[in-house]
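Written below as structure tokens is the structure these notes are about.
Note that one protein chain of the assembly has been removed; the remaining protein chains are unaltered in position.
On to subunit A.
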Amino acid sequence: MTASVFFGCTFIAFGPAIALFLFTIARDPLRVIFLIAGAFFWLCSLLLSSLVWFITVQISNKESSSQQKGLLIFGVVLSVLLQETCRFGYYKLLKKANEGLLMLSAEETMPISIRQLAYVSGLGFGFMSGAFSMVNILADSVGPGTIGIHGDSQHYFLSSAFMTMAIVLLHMFWGVVFFDSCEKQHWWSLAVVVISHLLVSCLTFQNPQYVGSLVPTYIIVFLLGLWAFFCSGGSLRNLKLCLTCKDKDFLLANHRPR
């Protein structure tokens, strides 16, 4: 549409991601490195799934629309499974790297905990996934026109931006829950992560009924956010303490060296 839509959609889609990056990751170079490595792993999964997609589309019957639709569903499911596999691969790699880092560093304790790694890698996945979704759309939103001349819904740009924001947050939450369940060998919660990822992806088949895809997605974001909060050591008591600003007393009482 115009520059205002371009900036609006960019801020909607990447606002939380930018804020998180600025305040929590940018200061620590080690976290930046792991973020970029996480993004790279997501890219690998995308490469693999697009290779499979390309081959299957070439050998399929291009005329048959039902076959193409089936192929699309297959592509989506395969891509989700590949992303989660790469996330697992990244987890294994990080576990090994942590031991190595411990040997190299001068301190006795690890410079970065597995919980922080979970958060950073999830955010890295989210960044790259959001970028691939949104950049093409943003590039076209700069021009003077908006979608609709062939009868499509006008709200394409806005709903794409909101969906991308949801996906970025979801990847972060999935990262946290995934790593936590791998640590604790809770395989059922791993399965829940994969299933929720599949669910969100398949919800997008509802488009262009954007309400039908966005509302359930945000419900899932909220639920997963809560779960990730509890997985990473939060509790209702902590939350109440923070919100009512009684945390200073708490800190003094439970003072620990950072």
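Methods note: a residue touches a chain if its C-beta (ideal position, glycine included) is under 8 Å from a C-beta of that chain, and two chains touch if they have at least 3 such contacts; residues count from 1.
The rule is simple: contacts and distances are computed from a predicted model.
From the set "Nicastrin", "RALBP1 associated Eps domain containing 1", "CIB1 protein" or "alanine transaminase", the protein name that UniProt assigns to the chain left out of the figure is "Nicastrin". Set against the missing chain, the residues A:Ser49, A:Ser121 or A:Ser181 yield one that touches it, A:Ser49.
Among the residues A:Leu81, A:Leu158 or A:Val192, only A:Leu158 touches the chain that is left out of the figure. Against the chain not shown here, subunit A presents residues 1-2, 4-5, 7-12, 15-16, 18-20, 22-24, 46, 49-50, 53, 62-63, 65, 68-69, 72, 75-76, 79-80, 109-110, 113, 115-116, 129, 132-134, 136-137, 140, 143-152, 154, 156-158, 160-161, 163-165, 167, 200-201, 204-205, 207-208, 229, 232-235, 238-239, 241-242, 247, 250-251, 254, 256-258.
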